[in-house]
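Shown here is a partial selection of chains from the complex, left in place.
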Amino acid sequence: MWHRDTLTLSARKRGFHLISDEVEQALAEMPPVSVGLLHVQLLHTSASLTLNENADPDVRHDMDAFLRRLVPGNLPYFRHTLEGDDDMPAHVFASLLGTQLTLPVEARRGVNRLALGTWQGIWLGEHRDHGGSRRLCLTLSGE
Amino acid sequence: MWHRDTLTLSARKRGFHLISDEVEQALAEMPPVSVGLLHVQLLHTSASLTLNENADPDVRHDMDAFLRRLVPGNLPYFRHTLEGDDDMPAHVFASLLGTQLTLPVEARRGVNRLALGTWQGIWLGEHRDHGGSRRLCLTLSGE
């Protein structure tokens, strides 16, 4: 069984945001699979997707705080600067964190659910100051 | 063909550990596929999975040594500090390295094997001082 959908996320401010609920809601509307995988592809190059803690929001704050210091926007050797000081760091984060996830799925009572660890959630990393809405390509395969 | 299993890894000390043999042993017990993919999902947010060299253990030492200096545990702007100095760096490494792998599989003489490069092995990154046992969700698909 193969199924593909697009999910559009509303604009978020710069930082990390928990989007598990939005992905699970889209997944729940797809044909149920007893065993399967959901592939999630962010269709952008200045934002990221990663799995990390779904509880304390301070973890998301600290991740962003660390990354901003790791890649400041005004490094003297940066050449790709026309789109602003937040752009080249955003490209670096897109590659360091990645823009895709593949997630275990199993239907319970006929409804698809992510089969992740207790503390795992899906984070959107918005790395632009004004990134706008972001699109995800969702592909479910399974049986 | 779809098959799912859980693999529990015994507790390791902080650092990187080669776990190819344990994953291949679990894979060998699954129904054989001539072409397939094994998805490996670590069900935790303070450890990581990555592919890297399977030979010289110094590579694993150096990776850990580099990362410990990249993200010290006592950064003054960290807010998520209640679980100890090793916790927030562990979350950062989980996102920088990732917690999932998808691996080419092909059966030889009826037994599933990973089809990786000669020097590639699967590393578990244990980023907590006392991380305990770690669980992997294994999903094999193929034909």
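In order of appearance the chains are A and B, and numbering begins at 1 in each one.
Here, contacts are C-beta pairs under 8 Å (C-beta built on N, C-alpha and C of every residue); 3 or more make two chains touch, one makes a residue touch a chain.
Here the structure is a predicted model, which is why all the values come from computation and not from measurement.
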When 2 copies appear, how many make the full set?
3
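Following the convention adopted for this analysis, only the chains that are shown with their structure count from here on.
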What part of chain A is in contact with chain B in the complex they form?
34-37, 50-53, 56, 58-59, 61-63, 65-66, 70, 96-98, 101-104, 106, 115-120, 123, 141-143
Chain B - residues contacting chain A, complex:
2-4, 39, 41-45, 70-71, 75, 77-80, 88, 91-92, 94-96, 98-100, 102, 135, 137, 139, 141
